[in-house]
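Every protein chain of the complex appears in place save one, which is left out.
Letters A and B mark the chains as written, and numbering starts fresh at 1 in each.
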Amino acid sequence: MLRFVLFRLLQSLVALAILSVVVFVLARATGDPLHMILPMSATAEDYDNARKYLGLDRPYVEQYLSFVGRALVGDFGTSLRARRPVLDLLRDRLPGSLKLATFAMGVSLALAFPLGIMAAVKKGTTLDRTAQVVSVLGQSLPTFWVAIVLVEVVAGRLQWLPAGGNEGFTSYILPGFTLGWFVVAGLMRLLRSGMLEVLDSEYVKLARLKGVTERRVVWVHALRNALVPVVTFAGIYFAILVTTAIVVETVFAWPGLGRLAYDGITSRDFPVIQAVVLTTAAIVAVVNLCVDCLYALIDPRIRYAR
Amino acid sequence: MSIVALPELTVSAERLHRRRRWPVVSVGIIVAFVLAALLAPVLSPADPYEQSLRLRYRPPVWEARGSWASPLGTDRLGRDLLSRILYGARVSLAAGVVTVLVASAIGAAIGLAAGYYGGRVDAALMRVTDATLSFPVILLALILAVTVGPSFGNVVIAIAVILWARYARVIRGQVLTLMQLDFIAQARIAGASGWRIITRHLLPNTLNTLVVLVTLQVGYVIIVEASLSFLGAGIPPPTPAWGGMIAEGRDVVTSAWWVSLFPGLAILLVVLAFNLLGDWLRDTLDPRLRQL
Partner (left out) sequence: MNARRLAVLSLLSALVIGVAGLPASAHAQAKSELTIALSSFSAETVDPVLQGHNVKYYLSLMFDYLVGTTPDGQPSAAGGLATRWENSADHKRWTFHLRKGVKFHTGDEMTSEDVKFSLQRAMSKRSTTGYAGPLRALIQDIETPAPDRVVIVTRDPTLIIPTYLSRSLSTEGIVVPKKYIEANGDDVFARKPVGTGPYRFVEQVVGSHIKMAAVDNHWRLGTPKYKTVTFKLVPEETTRIALLRRGEADVADVSRERVKELTSEGFPVHFRKDEAILHAWWVLGPDGLVPPMKDKRVREALNIAIDRNEIAQSIFAGGADPAAIPMGLTWAYRDIGFKQPPEMTYVYDPARAKKLLAEAGVGSGFSLDVYAYQLPGLPEGKAFAEAIAGYWEKLGIKTKLIPVDYPAFRKVWVDRKAPGVVGYYNIANRDWIGAYAILDKMAYGPSKPNDTVADPEIDAMLGQIMRQTDREKIGALMRNVYTRLRSEHFGMPVVYLHAAYATSKTLGKWTPGTVMYDLFLDNLAAGK
């Protein structure tokens, strides 16, 4: 088991190393941050001076090595735009992102379970199709539109819930629902197909013949079988939620990583772009690693298949 | 031509029964929109680019100030909304289909290569796949948009450059399973080249999966494009694209609701149809494919 973990860890590190080069190059391709920092009237001398001051005059290889070297000890440099350590910015944003993603995941599971179970048990009926449509709906509307309509109606008109910012528990409901609904379809599919697999299987048919109650078949045998993939994919969806919340964060003025990345890109803030991309990638890697371990723990057969 | 029937892909009698029941509604919606896109020049009441500020924010025909000149109303520059939605069908559907085709072609190629050759090739390709999968699509598209400017081509590239990795993962997994089976070994013994095995034996057996994935992801790409439009990195104006149209109308959701509602409905219908069709295809062709 330990060997497996170490091996996966090494693989993740290689992927992160590749990504660090890519993001370093991509960030620099976006243009010159000085156009955002210096006033319109800045002279060529002002540009040179600022470049030196911000360390942007050094050769790219040197800049890359210093970026990687410092990142390894947790220092992502100083934001060109906000002029403060990127680590401070991450510290302000990361918890907000993780909490929102956790809440959204909760919403998603809370919706996916009843829908998925209903769809599987009532397979082929109108109820099944309704459940499928309801869950797929969340994936079929642009998130920003759902978010804006919710803000306008629930916060602005009905005034039931806060419209934006992170001011306590009630602030989580609207963005959490918007984000959570988006991944319901995926989780619901997993549950439904996982349960159907069992419900169609020979041994359940045998169990039914033996007089095991339908309730027990559904809630014990089928659900248990469906839970494993749901648990593993919940982890991966969690990572997706953290990294794709950018639109939801914008509408709900939620201080999270996505918005930080957006601001970083529009202002050509290289250190911020690098830090956010690598942080989210690290989160994805860690989640995947946990999922793999969990999976290997549950089902040793697939240990080396992935 | 030898598509070998594998145990798990054998179509049971029950599934055959289900296969006959086509999802009429989904297919109908998709066909209708494809037709609308093809016939846009005939169906449109006006030029989708023709602006007239005097006529801006005219409501749909059934409202008090509406007129038959623009049955679904006009947008912020007085352009006919119906015409823009019809022409938008071309743009949005093309964006979805082209992106997914490009991504699936790259992804399938890499997945097949990684699965077939294994070893170092596999390890290298899979690490690149991992790195790609951990790069958020929207961020890459934003970077491309500010670097070379947003355009149809760049949106397609930005999404495809990330999306291929999912195909690579799934196809590689399938290939690994197929490689355990006798018929590949037999083909090898018979002296088939690597290329021949990949194209004649492996690829045909992954096609079902590819079809399911492609169908499910057309909708996803249309939605991602819409999100990019909201962030200013989607297909740029004045080109009519549904996502951009909703984004343009988002500040007037109450006063000029039609500007965002109608393109929103178009997206909803199309994406829903693709998703339901994809679900049906998966149930029918490849029920083991879950991870989407």
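Quick note on the criterion: contacts are C-beta pairs under 8 Å (C-beta built on N, C-alpha and C of every residue); 3 or more make two chains touch, one makes a residue touch a chain.
Not measured: the values here are computed from a predicted model.
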item: Full-complex contact with the absent chain, from A:V23, A:A71 or A:M105; value: A:M105
item: Residue of A:L87, A:A155, A:V218 or A:I236 touching the missing chain in the full complex; value: A:A155
item: Contact with the hidden chain (one of A:V14, A:V133 or A:A163); value: A:A163
item: Residue of B:V61, B:L77 or B:L269 touching the missing chain in the full complex; value: B:L77
item: On subunit A, residues whose C-beta touches the chain left out of the figure; value: 31-32, 35-44, 49-50, 53, 79, 81-84, 88-89, 92-93, 99, 102-103, 105-106, 109, 148, 151-152, 155-157, 159, 162-172, 227-228, 231, 234-235, 250-253, 255, 259-260, 263, 266-268, 294, 297-299
item: Residues in subunit B touching the chain absent from view; value: 51, 53-54, 56, 76-78, 146, 149-150, 232, 236-238, 248, 250-255
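Here is the rule we go by: only the chains that are shown with their structure count from here on.
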item: Subunit A-subunit B separation of Cα centroids, rounded to whole Å; value: 21
item: Subunit B-facing residues of subunit A, complex; value: 11-12, 14-16, 18-19, 22-23, 26-27, 29-31, 132-133, 136-137, 139-145, 148-149, 152, 185-186, 189-190, 193-194, 196-197, 229, 233, 243-244, 246-247, 250, 258, 261-262, 265-266, 268, 273, 276-277, 280-281, 284-285, 305-306
item: Residue ranges of subunit B in contact with subunit A within the complex; value: 126-128, 130-131, 133-140, 142-143, 146-147, 173, 176, 219-220, 223, 226-227, 230-231, 243, 246-247, 250, 253-254, 260, 264, 267-268, 271-272, 275-276, 279, 283, 287, 290-292
